[in-house]
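Here is the structure we will look at, set down as structure tokens.
A single protein chain has been omitted from the complex, and every remaining protein chain is retained in its original position.
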Amino acid sequence: MSTTLLLAQLLNGLQYGVLLFLLAAGLTLVFGIMSFVNLAHGSLYMVGAYAGALSYDATGSFALALLAAMAAALVIGMLMELTIVSRLYRRDHLDHVLATFGLVMFFNELVRIIWGPQPLFVQVPEALGGTVKLLGLNYPAYRFAIIVVGLVVAVLAQLVIHKTRLGMLIRAGAQHPQMVSALGVNIGLLNAVLFGLGAMLAGLAGAMAGPVLSVQSGMGESVLIATLVVIVIGGVGSIKGALYASLIVGLVDTFGRVLLPVWLRQVAERSLADAAGPALASMSVYVLMALVLALRPQGLFPVRRN
Amino acid sequence: MAAALSTDRLVMRYGALLVTDDVSLDVRPGELHAIIGPNGAGKTTLINQLSGELAPRSGTVRFDGQDVTRLRVDQRARAGLLRSYQITSIFEEFTVLENATLSALAAAGHPWRFWQPLLASKAAVGAAQEALALAGLAELGHVPAGELAYGQRRQLELAMTLAARPSLLLLDEPMAGMSPQESRAVTQLLSQLKRRYTIVLVEHDMDAVFSLADRISVLVYGKLMFTGTPDEIREHPEVRAVYLGEEAVHGDAQRHS
Partner (left out) sequence: MFPTSLRVSAALPLALLAALAVVPFVADMAGQPFWLSFFARILIYAIAASALNLALGFGGLVSFGHALFLGLGSYAVALPAAHGFAQGWLHLLVVLGGCGLVALLVGAVSLRTTGMAFIMITLAFAQMGYFLFVSLKAYGGDDGLAVSQTSRFFSVDLGAVRPLYVVAWLVLALVTWWMTHLRASAFGMALRGTRQNARRVQAMGMQPQQIKLVAYVLSGVMCGVAGMLLANMNAYVSPSTLAWTVSGDLIVMVVLGGMGSVYGPLLGALVFLGLEEVLKGYTEHWMVVMGPLIVLMALLGRGGLVGLMQRLDERMATALKTRMAGSSANLDTRAPVSATLPAQDKPGEAAWQPR
């Protein structure tokens, strides 16, 4: 495999990983601090994708579309939190699973009712329609932009976590949620803020994914499950873990899909390789997760909990 | 006479904090050996190492002559080394009898029966009823454990440990949170159990400790300071200092070896 092809796949892996990070960052905090299993996070991603697609269509400005997506996801997320999620914090994980499962069903069907089951087509914004030259490779500018945005968010997240009061509360909450509450912090407000931030990031990811992935009912679930894998590998509650794990998962998945069939064809006869290749490729991240859980159940970069 | 339970240079630390400092303890068969010490002395940590819930950094634990340091909690339990918990740990949804019977079965039998009711195994139920009677809960067998009063829950805690037919009991503050009457009842129970089992008792209730114990070990900052009979402990100047404060000590404060 040539180096340019390898580089292209590397960048694709990073791009996918960065999208996963945007989803994982918010979700891992909700998991870690509020101990809330939010399966509906994928629905917020979908809301962002639809809101972004529609606003882009209506205004022609992709930047505006991104803002609209974040706003829509924030509003829906806050509604979710205020009416349903906040009532369930003290309950069992099972109740979280059930409630958010019901929400996913609802949102998927609602989207189908309004926009039908066919995917929405989103144009790549003209300004990013070209390619960028990287080490001899012509890489799609839009995908590169996603990587850049994602890394910017990662840096911002680091700053917030380590340099602001909110970040301190987040770090404290991840390590010892009950103590934060006992210290007089308005835990309800903190939870709502965190949920909202996560929703916005999910919406952003959805809007950015629009031109590269398909925008349709149910799009949230496949990416949600990959996000869950990221969180488990990285360590629940750990943003650092979410970052590294999402990049790892993005790369493993991308390279798995590209390289595994090739390798298999070299070691096994063609029909077997053609049959097993895609299967193993799509399973590669789950195998990775199973390995991590078997060897290091707390994740690769776990938060030090009390 | 070989010790029923002994430790050899047990060390446990959390980072730089030395919680168990080179503790070599021995408990004679049939005796009631109390472990006392101020709060934070590391008593529960020591018990956790004796029961197997915590692995020491170094040192060994021997039970009936066997090195059990590497054995898990359930393995030690099946060998007869059982503990009760300071914070009541029972099965809230099961009845009192079910709690005790499960305990009896776990130690003496096995849970791999998928049809016959648990309460149909006569041996386990018999052992359970004996233990419940001993602990004063004979009348309450059919009551869901979650509905018991606090004192009764502590009794059940004890009964479950007894039902498992132990040879050595590790009792972690059995009288925690009890009223004086309840404590007296438990003290009476323990005096009845004294010759039947070897007992290691961690307690704060000094009346109970001094009336029950054959020997007492004093733990201070993770270090075993002194082991002796209740009388020896009462007279020991350093023990008095630890509990009563320096001013109350008369005479010189020379170390006893």
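Should a chain be cited, it is by its letter among A and B, assigned in written order, with residues numbered from 1 in that chain.
Keep in mind that, in the parts below, a contact is a pair of C-beta atoms (placed from the backbone, for glycine too) under 8 Å apart; a residue touches a chain by one contact, two chains touch by 3 or more.
Here the structure is a predicted model, which means the values were calculated and not measured.
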item: Chains still shown that are in contact with the chain withheld from the display; value: A, B
item: Which of A:I113, A:V148 or A:L183 contacts the chain that the document leaves out; value: A:I113
item: Residue, one of B:L18, B:L54 or B:V143, that touches the chain absent here; value: B:V143
item: Which of B:G109, B:G177 or B:G228 contacts the chain that the document leaves out; value: B:G109
item: Positions on chain B where the hidden chain makes contact; value: 51, 53, 72-74, 77-78, 82-83, 85, 89-95, 97-98, 102-103, 105-107, 109-119, 121, 141-144, 146-147, 160, 164
item: Residues of chain A (touch criterion as defined above) contacting the omitted chain; value: 31, 35, 37, 84, 87-88, 92-99, 101-110, 112-113, 221, 225, 228-229, 231-232, 236, 275-276, 278-279, 282-283, 286-287, 289-290, 293-294, 297
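Here is the rule we go by: only the chains that are shown with their structure count from here on.
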item: For chain A paired with chain B, centre-to-centre distance based on mean C-alpha positions, whole Å; value: 50
